[in-house]
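With one protein chain withheld, the remaining protein chains of the complex are depicted in position.
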Amino acid sequence: MEQELLSDLYKQMARIRRFEEEAARLYTEKKIGGFLHLYIGQEAVAVGALSVLQKNDYVMTAYRCHGHYLARGGSARAGMAELLGKETGCAKGRGGSMHFYDVENRFMGGWGIVGAQVPVAAGLAFAEKYKGSDGIAIVFLGDGAINIGSFHEGLALSALWKIPVIFVIENNQFAMGTPLEKTAPTDDLSIRALAYPMARETVDGHDIFAVRETIFAAAKRAREQNLPTLVEAKTYRYRGHSMADPAKYRTSQDVDAWKARDPIKVLGETMESLGMKALREQIDQDVENEIQDAVRFAEDSPFPAPETALDYTYV
Amino acid sequence: MEQELLSDLYKQMARIRRFEEEAARLYTEKKIGGFLHLYIGQEAVAVGALSVLQKNDYVMTAYRCHGHYLARGGSARAGMAELLGKETGCAKGRGGSMHFYDVENRFMGGWGIVGAQVPVAAGLAFAEKYKGSDGIAIVFLGDGAINIGSFHEGLALSALWKIPVIFVIENNQFAMGTPLEKTAPTDDLSIRALAYPMARETVDGHDIFAVRETIFAAAKRAREQNLPTLVEAKTYRYRGHSMADPAKYRTSQDVDAWKARDPIKVLGETMESLGMKALREQIDQDVENEIQDAVRFAEDSPFPAPETALDYTYV
Amino acid sequence: MSNAMSDESNTESAMREIQIRDALQEAMTEEMLRDERVFLVGEEVGGYNGAYKCSKGMLDQFGARRVIDAPIAENGFTAIAIGAAMAGLRPIVEFMTFNFSLCAIDQIINTAAKARLMSAGAISCPIVFRGAGGAAFQLGAQHANSFDGFYAYTPGLIVIAPATPYDMKGLLKSAIRDENPVVFFESELTYGKRGMVPEGEYLIPIGKADIKREGSDVTLITWSKNVFLVLDVAEELAQQGISAEVIDLRTLRPLDKEAVFNSVAKTNRCVIIQEQHEVASYGAYLSHLISTEIFDELDAPVGLVSTLEAPMPYSKALEVVLLPSKERIIEKVKAVCS
Partner (left out) sequence: MSNAMSDESNTESAMREIQIRDALQEAMTEEMLRDERVFLVGEEVGGYNGAYKCSKGMLDQFGARRVIDAPIAENGFTAIAIGAAMAGLRPIVEFMTFNFSLCAIDQIINTAAKARLMSAGAISCPIVFRGAGGAAFQLGAQHANSFDGFYAYTPGLIVIAPATPYDMKGLLKSAIRDENPVVFFESELTYGKRGMVPEGEYLIPIGKADIKREGSDVTLITWSKNVFLVLDVAEELAQQGISAEVIDLRTLRPLDKEAVFNSVAKTNRCVIIQEQHEVASYGAYLSHLISTEIFDELDAPVGLVSTLEAPMPYSKALEVVLLPSKERIIEKVKAVCS
């Protein structure tokens, strides 16, 4: 039971980590185009949060979306194929790295305009309430997204209309090269919720169990009282903003300080201390196989046919 | 001294009241086109606030702008001519009721997109700070403007960049036909400021002396500490949203309750109790003359020449 | 476009005269009765019955769950409606006027119009954005914008701009049933305009223009409220011996090329009348299509009458100069016909 939970959480985080390490390699081999924003370092947020939600809950995030897609149950094969722009991708090569979708699992993307996904996700939750289902929505955004109008209008209307939604700010300390203090003169981003009647929480995004507790409570508030919650999860991205960013705006010590508490490493050690060493190694192997298979699948998949370039614009 | 102040405040409020009563008449005579939004009932806010500012301070507001224009020293003649779309108007008939300007007095309009004037006004204040002057900006907005992105982005950036600006929400209880509770589930609108490092105040907008104190303190904070303030002034519009609105969404008792405390009536009574009855009557007569002269001037003024229709688009 | 039947679906039923605002209210009411997923959201649509009374009685009939008064936050309520559409509902978003849609245009263009493509069809966004577009009398520069060209430019959107009560009702019903995001333009100046509609239910197919008046000498192409202006002009031209055919596009995207080309092929002369500035406008695009694709059918260059190139001044003395006028249209027609 307990063991199963630990292995699940560990596996989900490890999948994301390895998926993206391979993606980074393929990007440097020019097999992936466009922007590639890696989630490496933040895995505990998506995995922890989504591990306490229901099947009928909606999930939405910004362009740094591989982790949430995988944590919600998205296939590594379809994800890798999407990065390579293949017809077998989770968006048939139409979306790309910033626009992963897995609508069966209610993972609704993957959006590129900072903050714009916030009120859209509130709309997903609005629909569940309208239908009388107990589904809610959770939406992830970056620390850089807290000043844009969409964020505020989304919060204001969700509070006013009692929409069952959770807003999770993944505060990874930077918006591209912009350090937090140039985004907001405070280190408690959850205060943005004080302007509206809604709940607020701050949580250590490297502590997957703390994330689970916080989101579980927020989901309960949303489901039972239609009360939205603004959650700030403090976390860190180990890589640059995208593959194009050398991240000269911070020191390697800063990065190492966070890596020392790396959620995958920490959870792995916990497992070993609980005598689950063999199981951990088994999971590492399974993940490795899954990701390698995904890469092969993606590479072997065909590109979309040119004559389909105008498809999916209208029904 | 004290007498002079009372007479000034009284005269400014009376000018606005009579200006707009005449405007309403001209509108029903179809001499004024478009929308006509009357400020009647809210005079103490604009007059009180602007009476404590400096010449080098900027003033901006929304489309309900006649009162602020007059209170800032705008000419009744040019204002009335503007309403009639005449070449002698304060915007040469190009702006109209929603877009009064008196740039010499740093009254910068008069804007029609709800909330959009908020960050623009912050920009006026930004420029004064940039130039090293001690000028600030004050911007007025309605209770209906507190949810739109421009409002939040304006507040967030002003707090972040320490811009010397005062935001005054004129809470007249309605946004068109929308009662306050459908705009925000709270009756303290100043809480919107809690999301940012800025000051906040709530004031009785019918009490012109309270308004003066509040704005004076806010101006001091802006001038000396570059600290923005969000002020909520509770007030009421006696007329419909515009001349087209019968205002069926409220009872005459509601309106009468506010009229009982009418700032012009109250200040007039104060003056009389201080033995200024004759002076008050004199002022009423002067105002009457000024407004009647303004109407004559406006009616006698020429319309813009058709061949000038494309002027003022480019330099 | 799915579900849209042909005009014939109503030949039986008796006709009655109603205003455009009623036509819109009937279309929304009928579709909300027919489909529980349809709801209306916008400023003043509920308690106030709509700023222009296009949703009269709907709050009483359907309640606050389905007729939703929104605070002033166009980006927010538009995005919420878009999200609701992605989750299977069929929202109708009323913009008090399309001037304010500019505060939400990022969500319309980057979210609603692109969701299907980016998800390779996994997400659809069946939603209608409706409201008044263009100038009314003397509302000033910020309240007189014509943005129909911006939406018509955008792949993924359907853009409808009818004129008559009959077309408004039939096309709005089709729009609500359509699986694509639809931008639907009305006009403040014509909400009170009366016209005949059938007693019974009917739909008008999206993407079909309508010949509002037959003629042989020149084709006048327009849409939205200018249809009425152009019909008056056609009457006047008739008195002067010029027989004008008036084409009401009704839908801007997708364009009914066939109807346009057939008419111009018949008259060999054409004037387009639009309440848009000329640069990068829809009318200029029409002129381009006609001038290039049926080059040989033309006996004279295409005429284009547009709003002049300045923001709209308030004074009526100037507003009339900028907007398309009878005089300017007739002058252009005569130039094209001489």
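Observations, loosely collected:
Letters A, B and C mark the chains as written, and numbering starts fresh at 1 in each.
As a working rule, a contact is a pair of C-beta atoms (placed from the backbone, for glycine too) under 8 Å apart; a residue touches a chain by one contact, two chains touch by 3 or more.
Here the structure is a predicted model, which is why all the values come from computation and not from measurement.
Considering the whole complex, the residue from B:Y101, B:F140 or B:Y236 that touches the absent chain is B:Y101.
Checked against the full complex, the candidates A:G48, A:G74, A:G135 or A:G149 give a single residue touching the omitted chain, namely A:G149.
Considering the full assembly, B:A116 is the residue among B:A116, B:V203, B:A219 or B:L279 that touches the omitted chain. Only one of the listed residues, C:I20, C:L102 or C:V218, touches the absent chain: C:L102.
Residues of chain B that touch the chain left out of the display are 58, 91-95, 99, 101, 103, 108-113, 116, 118-128, 130-131, 137, 149-150, 153-154, 156-157, 160-161, 163, 311-315. Interface residues of chain C facing the missing partner chain: 99, 102-103, 105-106, 109-110, 113-114, 117-118, 140-142, 145, 149-150, 152-156, 253, 255, 276-282, 284-285, 287-289, 291-293, 295, 301-304, 309-311, 313. Against the chain not displayed here, chain A makes contact via residues 33-35, 82, 85-86, 91, 93-99, 111-115, 144-145, 147-150, 175-178, 182-184, 249, 303-306, 308-310, 312-313.
The rule is simple: only the chains that are shown with their structure count from here on.
Viewed as a network of touching protein chains, the structure reduces to a complete graph with every chain in contact with every other.
Seen from the Cα centre of chain C, the chain whose own Cα centre is farthest off is A. Averaged Cα coordinates give chain B a centre that lies 37 Å from the centre of chain C. Note on chain placement: the centre of chain A and the centre of chain B lie 46 Å apart, centres being C-alpha means. Multi-chain contact residues of chain A (touching two or more other chains): 149-150, 153, 156-157, 160.
Residue positions of chain C touching 2 or more other chains: 71, 73, 75-76.
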